[in-house]
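One protein chain is absent from this view; the other protein chains keep their places.
For reference, chains read A and B in written order, and residue numbers begin at 1 within each chain.
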Amino acid sequence: MVATTLSERGRKLLRDFPALGALHQHDRRGIEGLIDLVERAAEYNRTVALPRALELDERMEREPDYFDWEMMREACKYRFFSLAIPEVIGGLASKYMVTGMALVVEELCSACGGIGLAIAAHSLGVAPVIASGAMAHWDTVLHEIVEEEKKGNPVLMAYAITEPSAGTDVEEPEFLEVAKIGLEAKKVKGGYRVNGRKCFISGGSEAKYITMTAATDRSRPLETWTTFLVERDMEGFSTPRVELKMGQRACHAAELLFEDVFIPDSHVLGYEGDGIENGILIIMAASRGPVGAIATGIARGAFEHFLAWTRESANGKRPIDEDRIRMALADMYAALEENRGLYLGHSLGGDALFRNAFTHPIFLSAFMIPRRVRASKPYASLLNSYYGKGLVNILFRYFIKDDDATDMLAKASLAKFACADNAMALVARALELMGATPSPERRWVEKAYRDVKLTQIYEGTNQLNRLALFNAEIAGTLKIEIPGPFKKGVR
Amino acid sequence: MKWRGHGYMRDYGMERLMRDAKYCQMYPSTSQEALLRLLDMSEMG
Partner (left out) sequence: MARLPEFREEQEYRILRESAASYAANELAPQAEELDLEPAAWRVKKAISKAGELGMLSALVPEEKGGGGLDDYAFCVALEEIAVEEAGIAVALLAHNAALLPSALGEFEGLITGVGAESYPACLAFPGEISLRDGKVSGKVPFAFNAVDCPFITLIPTDEAGTRAATVSADATGVSAEPEAYPLGLRAACPGSLRLEGAEPSNLISGGNMLEAVERALYLGLAAVSVGIIRNSLRKAYAYARERYQAGKMIIEHQQMRLFLAEMLAGVEEGRSLVREASSSPELAPSMIAWLRNTARACQAATDGVQIHGGYGYMRDYGMERLMRDAKYCQMYPSTSQEALLRLLDMSETG
């Protein structure tokens, strides 16, 4: 292999993340792929995110319904909507899918937490289509996203879990069992009738496709929790309102309304009733680390603006010349370093767990069948059939072991709450130290203060994530048991 | 530990304050127990 010359940013990245530096010795190509992703994100920040972040944030307080499609069209050039889509479909997800996601969102969120979330929420929407092994939709939905992205049209996805009367409850088996569920997908001939609401869905009002978890029997949510693929133009589906959030406004939090929406059987991802494992826990095991990276990115952005402020001179004095400010800068740097260690540790582990699903020859061989065939109806019905799903399931069960997945959930939950708490404390302290300074940097830090709070709340509140770590790692009472092939999940 | 290394040495009496203060915090109840009782009392009243 020809040795490539690393850019300044690339070398810096390997110094900032020593684990990546070490991996680079063994896998130049893979790690340089990650460097390339981060460089794209930095370029996007410079040209798209930073110039509009403040204005967009302020505008969306006055016009909560406004959405900046331009920033999403621009994001197509950088292929940010293919980050979680496997290479065999034309996407960018390789053996470092989770790590790549995390590094990109840290970079994007260092410019604007809202724009970073808008981009990340799409990949979260894609994830259940991958994790459930619903290959019937890979060559249609995911392929469409990739192809449209090349033309500069963002085709977006979102992931819908939260319900108005149940937020945290729907992210943890123990709580789901007793959750107050309002939305129900009732089994009818050929599919399901859905009635009810989902709320606070990031990107839900812009998404063309929405992956959704829901109960097929409201009185037994845990046993009947199921993952569905919803299409925006399904009859009876609407997004009646978006919230006015304190921060991360560039990405809408939308309410989804289902009025007698018919979802065909083909749009069940995985099996009916396996939603808690394949729809929630496996996804969270992959996504909570990157949420830690969102928090880290917002905090890093605040740190950089704070640092710039400390170098400004007021009356001939610079804050950075004061001892106490230097101590604070060191503390903040340490918090960022700690965060990066946590989320990178998780995401590299996550990649070790999931990489076979993207790179194993057995898996890849399925894609030697011509795409024309793979995208055809009969092939889709084969994959959606009882035996089709069973075969895919055997593959996934072979790649992803229960214990590994459980450990990964614990690490992901740890990274999520610890990064978010560190980030919140860092930003709050930066403002406390700046005071009512006339510096323009303060406005960026104030925005970060509003943005960062959400990271302690979404993807399960930090309290729930603590509990997940406790249950999965310390007490050992939470175990992911991915349902085996040809049968429904049993617990 | 304001006096750097000296704070750790018995001669200066600083380390004793640290030990004593910790016991004051641990008795007659833990701080969390006290907080929980505080809220209980406020709800009963």
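One rule holds in what follows: contacts are C-beta pairs under 8 Å (C-beta built on N, C-alpha and C of every residue); 3 or more make two chains touch, one makes a residue touch a chain.
Only a predicted model underlies this, so the values are computations on that prediction, with no experimental measurement involved.
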Where the complex has a chain not shown, which of A:Phe175, A:Phe303 or A:Phe358 is the residue touching it? A:Phe175
Among A:Lys95, A:Lys389 or A:Lys453, the residue in touch with the chain that has been omitted: A:Lys453
On subunit B, what residues meet the omitted chain? 32, 35-36, 38-39, 41-43, 45
On subunit A, what residues meet the omitted chain? 54, 58, 61, 162, 165, 167-169, 172, 174-175, 178, 180, 199-200, 243-247, 253, 315, 324, 424, 428, 431-438, 443, 446, 449-450, 453-454, 456-458, 461-463
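Please note the rule applied: only the chains that are shown with their structure count from here on.
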Per the C-alpha means, the centres of subunit A and subunit B lie apart by a whole-Å value of 42
